[in-house]
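The block underneath contains the structure these notes are about, expressed in structure tokens.
All protein chains but one are shown in place.
Per-chain residue numbering starts at 1, and chain names A and B are given in the order in which the chains are listed.
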Amino acid sequence: MEIFLDSFFNFQIMSEASPLLIRGLGTTALLCLVVIPLGLIGGLTVALMALSRSPWLRWGTIALIDFFRAVPPLVLLIFIYSGLPFADIELSPFTAVCVGFFLNNSAYYAEIYRAGIESVGVGQMEAARSTGLKKIQALVYVVLPQATRNVLPDLLSNTIEVVKLTSIASVVALQELLYSADMARSVTYNSSPIVMAAGIYLLILWPVVRMLSNLEHKVGK
Amino acid sequence: MNTSETFSRWDLFTETFFNQRLIDEYSGAIAKGILITCEIAVLVVFTGIALGLLLAMLRSYRFLPINVFISCFVDILRSLPPLVLILLAYFGLPSIGFSMSGFLVLWLVLSLILAAFAEEIFWAGILSIRRGQWEAARSTGLGHTQTIVYVIIPQAIRMTVAPLTNRTIAITKNTALGTVIGVGEILNQASTAQSFSGNATPLMMGAIAYIVLFIPVVAIGRWIETRFAWRRI
Partner (left out) sequence: MDTPQPILEAQDLRKSFGTLEVLQGINFSLLPQEMVFLIGPSGSGKSTLLRCFNRLEEPTGGKIIFDGVDLMSPDVNINTMRQQIGMVFQQFNLYPHLSVTKNITLALRKVSKKDSSEADEIAREMLKRVGLEEKANAHPDELSGGQQQRVAIARAMALEPKVMLFDEPTSALDPELVGSVLQVMQKLRDSGMTMVVVSHEMRFARDAADRVAFMSEGQIVEEGEPGAIFENPQQKRTQDFVSEISR
């Protein structure tokens, strides 16, 4: 038991590592603030392209969505970070992560938006157009609000996944929360900093997961 | 820009990303990576889904201490990034006497995560079955477990197929995280080869391997989604 506590809940080590972890948390937060809105905007754009009337655009977009859903995010990230420099495209870790996440998240958010828009009957669009609204106005004021509401649990669920996914940025040496924790671990030969990072993730995400669970069961009824 | 320069730039590009010599040299390693990725993926899918189903069935007995435990297990595994769990298990457990290979850690962690998500999905499916089905079965003398197995699960499965497929694909792709703890899956083979050769070709091969492996899976997932169209009302 003592060994267990000492290896995973060593408060001395935790408190020494905490300034580092807090800085890491800041980077994680910044990363989230950039990649979540980017993904949402990219996803919506891609969804609209995937619902276009031109078959070329539609199928091209769907192929692109599936392509980025097929590539593991870590593979994409490493490719961007350490493959592209061979083509003289060199990106900082932060930019590389943002680009990789933009590509990956847009594909996932796009699928959700697409399902949402399809769940709103064509009648809504027709009703809006019949009152003289332009297509884009009908989309913005009538279809999208309903679509978003219908897939809110999925949007929230995907956003949780994005926040968790930011941890892979540690692999390309971006000093976010997990990177800082792992650095502290390798210096101290003790896993407590990682437990601490896990605690921080739990603190942030557990309430959201609970909320999502309630939302899903309510909508499902 | 003159033609010869265009040509040489193109050559340089193929030289860096599609170098024939390196393709020959490393295709064996990548093939090995593919094999390991597939092995872990199959193991994770089976253990994860089976454990998730088992937990959802356990939950249906509505025995409070067990349900609290299952809820917490599910919430925690849904809240933690997989990489955190992987590092914790790989570097932390040896200090209390559990040494596991990277392969085992990856299998265990991803299975537990899939089990958590699968449990939620199965449980939602079980809850969606009308109470009358339980009552009809129980009134003919079927026990709780028999009712779950023969009456409830077969009906619940239908609405779990689509979300479960999507979640399973997403979690299976996390096999790439194994590279961090030295599991010789595709990404690991590719990055190792890349640092040896100082060339992006192995990485490109790895990326293509993933795409070849997962595009069909994603396409099948899309087909299943339309086939078992499951919409929340």
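Heads up, the rule we're going with is that a residue touches a chain if its C-beta (ideal position, glycine included) is under 8 Å from a C-beta of that chain, and two chains touch if they have at least 3 such contacts.
Note that this is a predicted model, so its numbers are computed, not measured.
J.: Where does the absent chain make contact, in terms of the chains shown?
T.: B
J.: Which of B:150, B:196 or B:223 sits in contact with the chain that's absent?
T.: Of the candidates B:150, B:196 or B:223, B:150 is in touch with the missing chain.
J.: Tell me, which residues in chain B touch the chain that this view leaves out?
T.: Chain B touches the chain not shown through residues 130, 132-133, 135-143, 146, 150-151, 154-155.
The definition used in the following text is that only the chains that are shown with their structure count from here on.
J.: Going by the contact rule set out above, which residues of chain B touch chain A in the complex?
T.: For chain B paired with chain A, touching residues are 13, 16-17, 75-76, 78-85, 87-88, 91-92, 95-97, 120, 124, 127-128, 169-170, 173-177, 179-180, 186-187, 191, 194, 199-200, 203-204, 206-207, 210-211, 213-215, 217-219, 222, 231-232.
J.: So in the complex, the part of chain A that touches chain B is made up of which residues?
T.: Contact set of chain A toward chain B: 3-4, 7-8, 66-67, 69-76, 78-79, 82-83, 86-87, 119, 150, 153, 160-161, 164-168, 170-171, 178, 182, 185, 190-191, 194-195, 197-198, 201-202, 205-206, 208-210, 213, 216-217, 219-220.
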